[in-house]
Each structure stands twice: as C-alpha cells, then as structure tokens.
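Heads up, the thing below is written out as structure tokens.
Note that one protein chain of the assembly has been removed; the remaining protein chains are unaltered in position.
Then we have chain A:
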Amino acid sequence: MSPSVPLQEMIRAIRSARTQCEERGVIQRECAAIRAQFRQADNGGRSHNLAKLLYVHMLGYPAHFGQMECVRMIASPRYSEKRVGYLGAMMLLDEKQDASLLITNSIKNDLSHSNQYVQSLALCTLACMGSAEMCRDLAPEIDRLLRASNSYIKKKAALCAVHIVRKVHDLGELFAPAARSLLAEKNHGVLHGAVVLIIELCERNPETLERFRKTVPDLVQIMKGLVLSGYSPEHDVAGISDPFLQVRILRLLRILGHNNEGASDAMNDLLAQVATNTDSTKTVGNAVLYETVLTVLDIKSESGLRVLAVNILGRFLLNNDRNIRYIAMTSLQKIVGTDHNAVQRHRGTIVDCLKDQDASVKRRALELSLALVSASNVRSMMKELLLFLSSCPAELKAHAASGIFNAAERYAPSQRWHIDTILHVLTTAGGDVRDETVPNLIQLITNASELHCYTVHKLYRALLTDISQQSLVQVACWCIGEYGDLLLRGECQETEAVQVTEDDVLDALETVLQSHMSSPGPLTACLSLHHFTTASRIRSIVSIYGSCIDVELQQRAVEYNALFKKYDHMSLFPPPVCGFPQVCDLLDLLGGSEETLQPSPAVGAPAPGLLINTASTAGGDLLDLLGVLEPAPLAPAPTVPVYEKDGVTLTLSCEKQSDTGLTVTLTASNSTDSDISSFTLQAAVPKLYLSLAGPFLAASHYIKSFLLQVNLKMRVRISYTSQGSAFQDTVQIDSFPGLDAAGQ
C-alpha cells in the first residue's frame, strides 16, 4: 500500500522541530490547515487529513474537532476513507462521547455491506468502543453474522459478541446457541473466537455453564487433534500447533471442570497427555504447560495428575528464564493453602529465589516464603528471611518486616528467640516497621520475666553500636530505664557478663539525647534510673536539657527536675512499671473474666504503679489504681449512687487509706421483691491514665507512671439473673466523691 505523502511530510516536519515550542508551532499550523480542509468540500484528500490529525492526537495534542469528520468519513462510500474514519472513531470517539452514537447507523449499514473488508471495519470498531446502547441496538445483526457468513466474518463476529456480552450481560442468552454450533467449525480463527465467547458466557451465567458442560468431549477432541496432529505450517509456533487456541481451550476446560467430577474425569487423560507431551524448551510450550497446570489445579483432578502439575511448577522454578520462575511462584501461591505439603517440597528453591536480582521475583518469593513458614521450619526460614531483609529493596522492607513479625509470633520456638528476632528486624529495618511494633515488643519483653537481664544487656549493646534506628532506641531506652538494676548488676545467665557502670549507661543515654532525635525516651530512662543509681549525674544531665531548644525535651527536663526536688526522699521507690495506651483498651472493659471482682469490692492498692499483664496473669492485683502522691486530708467518705435501674442500685464511696492507696467501695443492693442470682460485677480502670501537663506521649509509645495528678475513671459492668431473665448493664463513673476533678 502506498504511503500517504502528505501525512509523512507532516510527520517529518514535526520531527525536525528542535524544541517543544517549535513543535507546538508546527502542530498549530498543521491543525489550522486540517481544520480548513475539513470545512471544504470533498477533495479526495480527506483521509490524509484525518490521518494527520490522528498522528497529532497520538503526540498528545487535542483533536476533538476531528470527531465529526470521523463520523462523515465512516459514512463515505470510499474504502480508504472508511478505513481511516473508523480508525479515528476508535481513537477519538470512546463511548463517553455523544458523537459515538452518530456512527451507530453507519456501523449497522456496514455490517451488511457486500464487501467483507467493510464489514470487518464495522465489526472491529463495534468491538473496540461500542457502548451498551450501541451493543443492544446491533446485537441481532451480530447474531445473524455468527450464523450465516464466511469464516473471516464469523471469527470477528464471535469476538464482537464477546464485547457485547461484557457490556450488556443479559445478551449472553442471545448468543449461546450460535456459539455452540461454532464449535463444529474447522477454521481455527472461528474456533478461537467461539471458545472465547463460550468462556465469557459461562463466566457470567451458571446455567449457561451447565449447558456447555456437554461440550467437554468435543473440546477434548479438538485439543487431542492439536496436540497429536502432525506439523501444520499454518498454525505452528516452535513445534506447538496453534498454542493460542490450545491455551483458550484449556481455560474453557478449567471453567467447565471446576467443581464438577464428571467433567473433570472426562478431561483427565487429555490433561495428562498435554502435560507430558508438550515441549517445554521454548516459552510457547511453557505457556501451554502453564495453562494446563492452572487447569489441573482448579478442577477435581486425580491426585496423580495434581502431583504432576505441582512437579511441573517445581521444574519451572528451576528454569533459567526469570519469567518462568515468576509465574511458577504466582501459581504456587494460589495453591499454598490447599496443597501446602506439595509446595513445601519446593521450599528450598523458593528461598533461593529470594536472592534473585529481579524485584518482581523477589516479591513473589517473599510472599511464598512467608506462607511456607511453619512450626517445623521456622528457625531456618527465619534465618533466610532475616538475611533477605537486610538486603531487600526498599519497597519490600515494610512488608517483609511485618511478615516476619507475624510468623515469629505464630511459631516462635522460645521467647528468647522471639525477642532476638524482633531485635534483629529492628536493627536492620527499624525505619520500616509499623508503629505498634514498639509497644508490642515492650509487652513481649515484660512478659518474658526470666529474660529481663538478657534483654537489657542485649539492648544496651545494640544501643552502643547503633543509634540510628528510632524504634530500637526507644525500646532500648525504656528497657534500660526499666531494668537498669539488672544491667548494672553485671551478671547475666544468658550472655557473657559485662561490667557496666552507671557512667557507661548514662554515657549511652546522653549520646542518644545528643543525636537530635528529640525523643524524651532517654530522659525518662534517666528518671527511672534515678532510684537505682546515685542521683547527681542524672540530675545534671536532666537539668542541662532544661534549657534545650527542643520544646518537648525542655518540658520534660523541667518536670523531671521538679520531681527530683520534690521527691528526693523517695529515691528508693520500688521500680515503677509502665503500660501502653495502645495495647490496652483505655476505658474499654477487658474482655474475658480476668477482672471479675467479688460483689462489694474493696480495691486495695499496695504499690503506686500499675501492672500490665492482664491477659496472662489472673488475680486480684490487676486493678491497682494509680497512686496519688500528695497526701490529702482524710475526710469522711461520702457515698454516691452511680447506677440505679430495675431495682438494682450501685453506690460508690472512696477513701484514701494512705498516701499511695485509694479504696473504692462499690455497694450493690437489690430493692426488688425477687431474688437476684448470678450477680457479677466487673470493674475496670484505664491501665494508665495520665494528665501531666503537656504532651507526654509524643514520639515514644510508653509512659512512666510517675504522676502528680490522676483523673480516675472507672467503667463497671454488672450482670445478673432476676425472675428468670438475664440482665446486663454498663455504667461509666467519671467522678469520684472525695476526689476533686483533678483526682486529688
């Protein structure tokens, strides 16, 4: 076909423009000329003009003024003009444009044109950009073409029908009969189109699927013909006869065999044949094998066939071609839940793929590796995963870290291993872990009481080596503050003894402070250490930061200084424990029965701190209330009703027993005529509820419980049975008699 000279000249002109500005100038001139031409009468050069406009459009310039020209050209009797007109329609007129409706009539006419190439244009355009309305309009035409035309048109009509069904689902019914009869055709193009159409119909309508199940034997025959036939030059691709058609048929078989024993049986032999006979040295063979494997794994295949399929995937994993390894892992991912053991057999190769250069392959390998972690292989898998984490691409780090945490939590063989693993992650990828990692880790450490010594030593050492990982530093500072005595004591069962002096520890904390991280963690750690160590150096550190530029640090330092001055005599406080607002549910009742108190409880508070392990330790010392440190005059405790309903009354009174304890007495009474049984009362207070002046939580997610003020809140749930019915109610108590609003 001779090239369009005017078009090529314009292209040359545009390309020779040296700057963007120059190019725009050329384009503007050309567009003006095109516009002028459009307005003129028919001059035989219309197709060239439109082609020019389409080129300009592809460069990214606006071309909407050509839409009407497309409509005109499509209606032209000249094939050259129709051809470019339809091309223009596909490029400029999508279904959202109003002008697209204007071509419906032209398409309709052209569908019945005497020349098949004109028909072809119409079919192609309809299948590319036909709107739902156009599809509804022209569906009967397409159906007619599906039945009574030559192969060239039939194959196109079939794919056009696919588009119609995608746009207007109900029209599927219309095409089902024609689709069925097309399966008897010999022409590969028509067969291919028919299979695509049937797939579409079956996916959308389960009844249609049922009806098409009967075609399984026919499909098996066709496949057999393709696989076993001799060399067919027309359809051969590297020794495979029409791989495109094979892949389609396999997909249809998958849909028909899914969840159906009968259909699956009928295709079993064929699938085995394809799986064993297909040459896998080239991509095209692997494409067919891939589709076969997907089909085998998705239907009710025999176990032998299934094993064969997984083995093929295993072979794919060892293939030199990265693409093949990638799709192998994608497929294995799909079946790792159902055929876990089979996939486990290939764990070694999968783990090797973690070291692949390609990020896509790495990602797949990571997903699969995480899915393959189990109790029996967790130690070795974790080693590999941690190794991977230290060198993995940035975009995978967060996912890898959280995957590792999940796996560690599920399968940790020991607490020490668990802590070590988390620490390792924090050291390598601390910046990519989620926020709740820090409180979770703190919780874990606290729970592992035998390991406190080991943990604090380890964290101290980690702090000495590297202070760049924020989360690690936070945890380390907290730990040092918490278990500083164990650190200073020097001996430790699990690691080598290291002599750590107070000065060493304070040096480390100071280094952190100086590294501009503006986290109050180290300061707070200093505060805690206050009672393990001699106070003077700590006080000097803290007071220096009283004039720090960072507002937060300054504020804390000043507050802590105040504490030091005020509570100098309290240097021998028992070590306070800390809790985390995120981990515990503030003001939510703790689920479960750990907090059940006896009716009419008297809650004593032996220590000024709070314990945090609610889930693991039961017992009555869970609801220690925060101590109030200021001695207050003991006034007679008033009693206030806090709940009254259906004859059940709860009254509350508070009494300060000592400087550090508060007793809350809840009295329940029944004023109804009938007895109340199974009465339980549960009360919860926030684990940690502070209102120190100024923001206290900031970047660190843990808090020390030295408080000057307490706002006490309590939520009480009662449940009881009365007259055969069960009752349950919840009440929140915000103010306590005897305490003022500030809880003093």
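Everything below uses one rule, namely that contacts are C-beta pairs under 8 Å (C-beta built on N, C-alpha and C of every residue); 3 or more make two chains touch, one makes a residue touch a chain; residues count from 1.
By definition in this document, contacts and distances are computed from a predicted model.
**Q** The hidden chain: which UniProt name fits, "Large ribosomal subunit protein mL49", "Pyruvate dehydrogenase E1 component subunit alpha", "AP complex subunit sigma" or "Nuclear cap-binding protein subunit 2"?
**A** Its record in UniProt gives the absent chain the protein name "AP complex subunit sigma".
**Q** Which of A:Met73, A:Met129 or A:Ile733 sits in contact with the chain that's absent?
**A** Here the residue in touch with the unshown chain is A:Met129.
**Q** If the hidden chain were put back, which residues of chain A would touch it?
**A** Considering the whole complex, chain A reaches the absent chain at 1-4, 7-8, 11-12, 15, 44, 51, 54-55, 58-60, 78-80, 83-84, 87, 90, 94-96, 115, 117, 120, 123-124, 127-129, 131, 152, 155-156, 159-160, 162-163, 188-189, 192-193, 196, 234-235, 237, 242-245, 247, 251, 283-284, 286-287, 290-291, 294, 322-324, 326-327, 357-361.
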